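Note that one protein chain of the assembly has been removed; the remaining protein chains are unaltered in position.
For clarity, chains are labelled A and B in written order, and residue numbers in each chain start from 1.
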Amino acid sequence: MSVSQLRFTYPGEHHAALDGIDLEVTAGERVALLGPNGSGKTTFVMHLNGLLELQDGAITIGDLAMSEDNLREIRRRVGAVFQDADDQLFMPTVRDDVAFGPANLGVAADELDRLVVETLERVGAGALIDRSPHHLSGGEKRRVAIATVLSMSPHLLVLDEPTSGLDPAGRRELIDLLVGLPQTQMVVTHDLPFALQICPRSVIISGGRVVADGPTRELLADAALLAQHRLELPFGFDPTRV
Amino acid sequence: MTSVLAMHAPDGFLEPAVALVTGVLSVVVIVFGLRVAGRQLGDRQIPLAGIAAAFIFAAQMFNFPVAAGTTGHLLGGALAAILLGPWVGMVVVSVVVVVQALLFADGGLTALGYNVLNMAVVTAFGGWAVFRLARRFLPRNSTGVVGASALAAGVSVVLSAAAFSIEWLFGASAPVPFDTVFGAMVGVHVLIGIGEAVLTGLVVGAVMASRPNLVAGAADLDAEQRAQRGKVGMKPFVIGGVLASIVFATVVSQFAVDNPDGLEKVAIDQGFIESGTDHALDSFIFADYATSGVGNETLSLAIAGLFGTVVTLAVGFGLLSASRSGRRAAAI
Partner (left out) sequence: MSGAHAHGSAVDSLFVEAESAVHGLAPDAKLVALVGFVVAAALTPRTSVWAFGVYAVAIWLVVFVSHVPVRVVLRRLAVIVPFVIFAVLIPFIGGGEQTQVLGVSLSVDGLWAMWNILAKASIGATASIVLSATTRVPDVLTGLTRLRVPRVLVAIIAFMMRYLDLLVRQLGRMRTSMTARCHDPRWLWQVKPIASSAGALFVRSYERGERVHQAMLARGYTGTMPTLDRRPATAVDWSRAASLPLVAVVTLIVAVVL
């Protein structure tokens, strides 16, 4: 995935939300996107699957350059998991939700069944298949939400604050799951230990620009850098000792 | 006590003929409405209408205080129309009514025809019509929108009650004359309308304050006009509304009380009047039950005609206005 000189201003706003983002991610990498609130992380992420219209700049996913015509394929390649799982689990049952994506892509009925079961097993939510989404716990919802995009065989997984609202056990399960997935991953997060645990590389976005890009451990050990961009390590957490 | 007696009417409340006719009407309006909503909302139709329906359903469930511990419920038809536009609003409330009957046993399945008509079609379009009318006379700003919303909501409830009474005229299943039903229904719902008016106005006001572009009825205001939010005193408004409604309700209810049934019987017995006299309401289309025992026939027929016309005109005007603004929106 490669992004160059991405700029974006929300309609009606005066200052740019994204002010020239340059980023390259190789296949299989796991990259954390860090930064203060309002820095443009979510705006950036919403460009990756074409939910926001490309105003200025270029985005390439694999060998496909983002444009109006190949939005469908882009959306297949980029699986986005939003912050609020309730926004993504909108079908009557988990089965239907996981099937929604591939069904839209034209996957046939029996293949669809197999795919849904397999995907749910992969995220460890096989037992939830016939449940209604509003019955699920936070952790279960998160896992099913991941399954809903995983079933589309994406190349790139984008997750926005995946650990928010999870209890410690749920968080651990999520970490295990993500580490076990082969897809390239971009994780927007405030949870710095989480970033350190699963993402070897981190990018700090602030004021609509990339202000730091390097090994997570190094970035987190740079206290001045963190302070400059309103990032803080949890009490007692020492990245060099982990 | 629930505020919507005879609104979610059960099976058997009105005669099958009326159930059938109103049923067909409702189906036609809903099917058409789905198409219009699809045109207006595009592929956002399903999630937006679905969640809006959930909102209306949830809002209907909650009781708000009326007086000294008694509570009432929101009907929401006018609110839905003003926030979402009349067509989408009508579809949304219809969905709520249908599911309430199908799964919650709230309203009979065979009564869906007139329940949908009264609670969704008449309230949404009638409310929209009153809203548009009121906005012509009220200031072109947020306060005006709020005031118009309140008025529209209050009247929509009364129109709904009137519609039910007129359906009763055609399909009564019990020997309660039209004027009694009309007087009671409209009288009570004038009072209920106050609660609906206050709540709707306040909710619209709240939405205007945070995301005014979500109020379809205020789409014509620019940012400056939206900002003009006058402070409306609640207490005097409510008290004034109550007094006005009591006066109106009393007048209307007197209509129901006027029932010289006994006198007429005596007159017939004494041979003063032919019992087979051609009565004004003896048309075959009117239900016998609704027309017998009616006090002043000419007056009853006049009232029925008047309100029937008003309801039809309101709905018609609402439909017309909705289509025009819909076409304008589609043309953008």
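FYI, contacts are C-beta pairs under 8 Å (C-beta built on N, C-alpha and C of every residue); 3 or more make two chains touch, one makes a residue touch a chain.
Fair warning: this is a prediction, and the values are worked out from it, not measured in the lab.
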Neighbours of the unshown chain, displayed set only, are A, B
Per the whole complex, from A:S2, A:N70, A:T93 or A:S153 the residue touching the absent chain is A:T93
Answer key for B:V29, B:A78 or B:V95 versus the chain not shown reads B:V95
Listed residues B:L25, B:L109 or B:L138, member touching the removed chain: B:L109
Thinking of the whole complex, not just what is shown, which of B:V28, B:A206 or B:A219 touches the missing chain? B:A206
Hidden partner sits against subunit B at residues 1-6, 8-13, 16, 19, 30-31, 34, 38, 42-55, 57-62, 64-69, 73, 83, 91, 95-96, 98-106, 108-110, 173-177, 180, 194-195, 198-199, 202-207, 209-211, 214, 234-235, 237-238, 261, 289, 292-293
Could you list which residues of subunit A touch the chain missing from the display? 46, 49, 51, 72, 75-76, 79-80, 82, 84, 86-88, 90-93, 96, 99-101, 103-105, 109, 112-113, 132-135, 148-149, 152
